[in-house]
Structure formats: C-alpha cells, structure tokens
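Every protein chain but one is kept in place in this view of the complex.
Moving on to chain A:
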Amino acid sequence: MLRFLAQRVGSLIGSLLVASLVIFLVIEVVPGDPAAVMLGVNARPDTIAALRAELGLDGSAVSRYLSWVAGMLQGDFGVSYTYRTPVAEMIADRLWVSVPLALYALCLTVAIAIPAGLLAASRRGRMGDYGVIGVTQIGIAVPNFWFAMILILIFAINLRWFSAGGFPGWDEGIGAGLRALTLPAIALALPQAAILTRVMRSALVDVLGEDFMRTARAKGLSQSAAIWRHGLRNGLIPVLTIIGLQFAFLLAGGIIIEQVFALPGLGRLIFQAISQRDLIVVESVVMLLVFAVILTNFLVDLAYAVVDPRLRKHP
C-alpha cells in the first residue's frame, strides 16, 4: 500500500510540473502585451517599458517561469494587471463560492444517482427501469441553464422560497450561504446526476450477472441485500471515475450557471480575465483548475484501492 501511495504521489507531482510548463508556454505565445493593453493606445514606449518592469514581464522566459512557480509554492500568484490586487486574494474570494457550490452539486448528484441507478438495475427490464432511463434521457438532453431558469421561475418567483440570484457571503451565516447556492447546485447537479445514474445502472447490471451475486443469493441474502452488500461496491469503480471527472467539471464548468444566478465564482473570474487580457489571472486560475483535476484523479485512484483490494498490489 505504501508503495502504491508513493507511486501515486510521484505521478501527481510530475503531472503538476508538466502542466505548469504547458500553461506557461501557451500563455507566452498568446499575442498581446498586457502592459500596452493596460496603458491604452496612446501610451509612450518608456511608460510601457516601466510598467513591464513593474509587472515582472521583462526578464527571460526561464527566470519568469521559475519565479512564477516559486511564487505559487509560497501562495503568491502575482498581482492582477487589471485590478492591481493580489491574484491569490481574488482567487480565494471566488473559491469560497465555487468550491462549496461544486461540492454541494456533487453531493446532490451522488444522492440522486446512486439510489436511481440501484433502482433501475434491480428492476431491469421492468417499469421502474424504463422510468429511470426515460428521466435520465431528459436530464442529459436538457441544458443546465434551462433547468436554472425553470427553477428560478418556480422556486424564486412563484413560491419565493429562494432568491433568484446573488450571494450574500458566508458572513451572513452558513444557512444563508447554502440557501443561495441551493438552486444553482440543483441546476448543476441534474444533468450530472442523469449521466451518473446511467453509469451506475450499467455497472450494476454487469455486476448483477456475476457469479458471486448468485453465491450471495445461495447464502440466504435477499435480492436487495445481495445488491447492497455485494453488488454496490463492485459496481462503484466506473462510478468513481465519473464522479472524479464531474467534480473537476463542476468546479469551473458552472460559468453559465454563475451568470444566470449572478454568483461571483471562478467561472466568471476567468471569463472576465480573458476578455481583459489579464494573463496572470488566467494563468493562475488555469493552474489551479489543473491542480484540482489532478488532485481529484489522485483521490479517485486512492478510492479505487480502498474499494478494490486487487488494485493495491498491481496498480
């Protein structure tokens, strides 16, 4: 197990290094000088040069890369070209919205998909199964912003249970924060839950056909107890893979939902930074997202090993 862990940590660090290099190089080749953009078309060359020096854009590529990486390791992501505030602070503010939102949506996804997948698989070929398949078809086909608008219409405008948008901040209390995130989390979760239900169902259908499920019945377990005690854990491997991918998507992919609900999240930040050519923000947010994806995969790998003992020996 220790060896397995060491291997996975090694590959985590390696992936991060490669990713940082690729991000840096891509940003390097993007045309446009941030200093010139910030000072406008009439700026004098020496003013631009001074600003470039101030922003740290005048060194060699290698030294800039190294100082960028060294800065990140110390939590210093540089200063936004547009807002002149530390990028780390800007990102941290947004993370307070985006991470809880993604986790909230993911919890809802799992809470919907696992029981629905179990229901469909155990009623395979019967009404319950067809019902679940039909509903997931709709969930996958309909875009999440449409769900968002319907939710606002019903729960914010008609019933007035939730506000239609905005985020009061966590200072107002956890209840108020969660309340503001509920509708966006549901809108984000519905399509993801539909996908995950499908995966869960097909994984379980495969498992239910396995010989050991028959052994479990022959031992005296009822159909549902056999699924719960022996089927679920075996069916979880493909489900874990998808959950990992979904978390990464939910973290940054909520850009339209953030827009619909006027939430100050990471998606909106990166969208604004790109349009304002605030490359240092783009660079840092992208790096952060890459880190989140790689870290999630790492956790999924560890979860595999917890679920399936065969993977501990032969990763």
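FYI, a contact is a pair of C-beta atoms (placed from the backbone, for glycine too) under 8 Å apart; a residue touches a chain by one contact, two chains touch by 3 or more; residues count from 1.
Basically, contacts and distances are computed from a predicted model.
Chosen from "Succinate dehydrogenase subunit C", "ABC transporter ATP-binding protein", "1,2-phenylacetyl-CoA epoxidase subunit PaaB" or "Probable chemoreceptor glutamine deamidase CheD", the protein name that UniProt gives for the omitted chain reads "ABC transporter ATP-binding protein". In the complete complex, the residue from A:Ala216, A:Val239, A:Val260 or A:Ala273 that touches the missing chain is A:Ala216. For the options A:Pro45, A:Gly75, A:Gly175 or A:Pro309, the residue in contact with the chain missing from this view is A:Pro309.
One chain is missing from the display, and on chain A it is touched by residues 3, 125, 210-212, 214-222, 229-230, 233-234, 307-310, 313-314.
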